[in-house]
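There's a structure below that I have some questions on.
Of the protein chains in this complex, all but one are displayed in their positions.
All chains are identified by letter, namely A and B, in their written order; residue positions are counted from 1 within each chain.
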Amino acid sequence: MDNKVLFDTIWVLITAMLVFFMNLGFAMVESGFARMKNTVNILSKNFIVFAASSVAFWALGWGLMYGNGTGSIGLEGIFGISGADNSPATGNAYQGAYTAMSWATVPLLAKFFFQLVFAGTAATIVSGAVAERIKYLSFILFSFVLVALIYPVSGHWIWGGGWLASLGFWDFAGSTVVHSVGGWAALAGVLVLGPRIGKFRDGRIHPIPGHSMPLATIGVFVLWLGWFGFNPGSTMALDPEAIARICVTTNSAAAGGLLSSTIVAWLLLGKPDLSMTINGCLAGLVAITASCAYVSVGSSLIIGTAAGVVVVFAVLAFDRMKIDDPVGALSVHLVNGVLGTLAVGLFAEARFMPNTTGDGLFFGGGNSLLLTQAIGVGAVGAFVFAISITVWYLIKVTVGIRVSEEEELEGLDVGEHGMSAYPEFAAAADRYSETVVPKDPPSPRPKLKPGSDVVLER
Amino acid sequence: MDNKVLFDTIWVLITAMLVFFMNLGFAMVESGFARMKNTVNILSKNFIVFAASSVAFWALGWGLMYGNGTGSIGLEGIFGISGADNSPATGNAYQGAYTAMSWATVPLLAKFFFQLVFAGTAATIVSGAVAERIKYLSFILFSFVLVALIYPVSGHWIWGGGWLASLGFWDFAGSTVVHSVGGWAALAGVLVLGPRIGKFRDGRIHPIPGHSMPLATIGVFVLWLGWFGFNPGSTMALDPEAIARICVTTNSAAAGGLLSSTIVAWLLLGKPDLSMTINGCLAGLVAITASCAYVSVGSSLIIGTAAGVVVVFAVLAFDRMKIDDPVGALSVHLVNGVLGTLAVGLFAEARFMPNTTGDGLFFGGGNSLLLTQAIGVGAVGAFVFAISITVWYLIKVTVGIRVSEEEELEGLDVGEHGMSAYPEFAAAADRYSETVVPKDPPSPRPKLKPGSDVVLER
Partner (left out) sequence: MDNKVLFDTIWVLITAMLVFFMNLGFAMVESGFARMKNTVNILSKNFIVFAASSVAFWALGWGLMYGNGTGSIGLEGIFGISGADNSPATGNAYQGAYTAMSWATVPLLAKFFFQLVFAGTAATIVSGAVAERIKYLSFILFSFVLVALIYPVSGHWIWGGGWLASLGFWDFAGSTVVHSVGGWAALAGVLVLGPRIGKFRDGRIHPIPGHSMPLATIGVFVLWLGWFGFNPGSTMALDPEAIARICVTTNSAAAGGLLSSTIVAWLLLGKPDLSMTINGCLAGLVAITASCAYVSVGSSLIIGTAAGVVVVFAVLAFDRMKIDDPVGALSVHLVNGVLGTLAVGLFAEARFMPNTTGDGLFFGGGNSLLLTQAIGVGAVGAFVFAISITVWYLIKVTVGIRVSEEEELEGLDVGEHGMSAYPEFAAAADRYSETVVPKDPPSPRPKLKPGSDVVLER
């Protein structure tokens, strides 16, 4: 067999495993940023969402995304990866139902496995934003629809040879395909759900601190590791120059976002808030995802640094708009997914990946690439948001979407799952809160200067 | 050097590292499912067991398992991997003491490292079932014997060119060689040890919830990741078609088990219990391990789904039999190790791995393969259980096997290790339990309908 098949397959499978591991990262970031009483529920959601995605993407999603079809949707070989396929044959030698992936020199199931873990990521992004008030069953239903139907359609436009690909829209590893799609679906869910009880009351924003910073920190390191699969793996080929550069651009953007968000939080809030540091790191990673293969290391530092600044203000802005996102998923994945996609239009350089983006605005390429990127951002956003809000609404009027007020106050762990995440700790903490604490979990001290009427979320 | 040596060595070493990482997974699942007061003990056991395995498998195990010898046991090059060996020469070119592994095109120490991490897995399975009452020293002694002597012998029968291999018994990645061997050894230990104090009293089964669902969740994601080393790595060769398919069958079985166990627990117990979801996922992974290379993706979904159903009833059944397994290790590794081995006889298809299993019963191959698999299951079970119960009994009558009642009530952390896993939390929790709680940790609510005399374990 051609050595290239072996090289590319080991690369695709190992990077896919790293992306799979991001499920743990999301589970930890989200549960760490939520309250103790909802921990089992968040863990369960992050756990079952990948299983549901595995079935949904096998049953329908893969074919709709990569099957031969129109510019809008795949039509061949949809159910259960059942289409003809002679992978790892490539180019003109390829014969089968999934021509859009015929450039990758790996077996069909390697292509599927890699794309599956990406699809699962989009679904798990939703989990954090709707946390602490959504019904378990409703979340599972939406996740299934997202991975079976919504994600594959917008994905087909971009990575499945659809109309946005034809237009010259570039998203190397999925700032739009994965992150902003997850973000738009999450935003729709948040709007249909409404904020958590107590978050916005008496005309003020009340912080609800997460219950475990160690869990959140585990999560972000696991996600950072996983991103070394996400971005360099998206070559789907063992191209030494490209994957080495993508490792470094990815890491530099994470570092930039981490540093800038810490500094901005320090200046703005008076202390270097760890949750801002965490979200700044993730923001940098999301923002570099679209452009990681097309930009220099210097540009990646700038993109990541900008993302870290933006995410702090985005968190504050969503709070002011009374949009309640317990873990900052919208600020990280939606806002920076959009900005990262636009950054391709600004920072891309033709020298890195010939015959792809060409030069962006800052490198003498004019603004046509930027405009195309903006069209893609808008089209995907409009499609995903419109369908998602419809699906969320249908779920609301059928099985219901939100737990009862009583259950929300008691916590979803007991109400939805009949158990507690830490039964022995919880007993001690409950005892304390019955006698001493008011309804809100204690916040060590107000984080904004006296006189402000806004208290920072998390 | 032949490229194949390089391809296969990197694959074997990286997948071995993933399997090594499963030690963290087991440590987290087991400690999460145990009580706070026994956490240091469980972590210590999971930690030292791999060190003991590393020494035992180097000193004796490897040679007994893979050394040239009889159909029952290896006899050449036993101590310290000291046999002659010209790996990575293969087939007829191979000259050395470990002919059973001469098919793998990798250096001797790569073979050893990969097989060592498998041996360590078998030992760590035992840890969970005997948790919360076994003496630390006794566990270490048994682990050493298991990896030095018991595991290598039954392993020789199957993977070392022994009599079961000659008979046509197939276990691709170790549903029997690793999982049910660990399970039988654990069952013997549980029977010699007896149940924990308070588990079965007044004719009822009392739930003893684990102290940390986040730890258990970390564990299962790490194990799931590790299984992408365990199963696809068992090719010990970078065979693109095979490893891509095994990644997908492994993942599909995990997803199937996760979903079916959640649904069954939801229907049966009224709530989707997270610990059942976790064990369902692991059950699916154990069950697909023997057949992962021989079955279609569709079959893997069926096998995993069946495993997820079985594991729920197995947990309930062991409780009814008053067999106390704190983490469900018997239901996961023993029961599904057996079923997964039999599933080869049902679902195997000759088209996937020519010159191996042939077709199973459901694919027109008749029942001879199924019968051979059953013989292997029975022979290995009888051997491992008989030797193990003897060893456990010898340990019991010499150094003793169970901590004192006083120590068990106080917790093994203080008694065995002189420390606490969470000294600051524990102080608060103790204070609470002294004044308010009865001896048992609090369970948020009964999990079965009123009138039942059984309360679900965990």
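FYI, a contact is a pair of C-beta atoms (placed from the backbone, for glycine too) under 8 Å apart; a residue touches a chain by one contact, two chains touch by 3 or more.
These numbers were taken from a predicted model, which means no experiment stands behind them.
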Practice task
Tell me which residue among A:Ala59, A:Leu167 or A:Leu274 touches the hidden chain in the full complex.
Solution key: A:Leu274
Fill in the blank from the handout: Where B:Thr90, B:Thr121 or B:Ser212 are the choices, the one touching the absent chain is B:Ser212
Practice task
Sort through B:Phe47, B:Trp103 or B:Phe313 and give me the one touching the missing partner chain.
Solution key: B:Phe47
Problem - Contacting the left-out chain in the complete assembly, out of B:Ile81, B:Ala293, B:Leu370 or B:Ile387 - result: B:Ile81
Problem - Missing-chain contacts mapped onto chain A - result: 3, 7, 10-11, 14, 18, 35-36, 209-214, 217-218, 220-222, 224-225, 228, 232, 238, 240-241, 243-245, 247-248, 251-252, 254-256, 258-259, 262, 269-275, 277-278, 281, 297-298, 301, 425, 428-429, 431-433, 436-437, 441-445, 447
Completion exercise
Touch rule applied to chain B and the missing chain gives residues 1, 3, 5-6, 9-10, 13-14, 16-17, 20-21, 23-24, 27-28, 31, 39-40, 43-44, 46-48, 50-52, 54-55, 58, 80-81, 88, 106-110, 112-113, 116, 136, 212, 215, 218, 413-414, 416-428, 431-432
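As a convention for this text, only the chains that are shown with their structure count from here on.
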Handout entry: For chain A paired with chain B, centre-to-centre distance based on mean C-alpha positions, whole Å
Key = 33
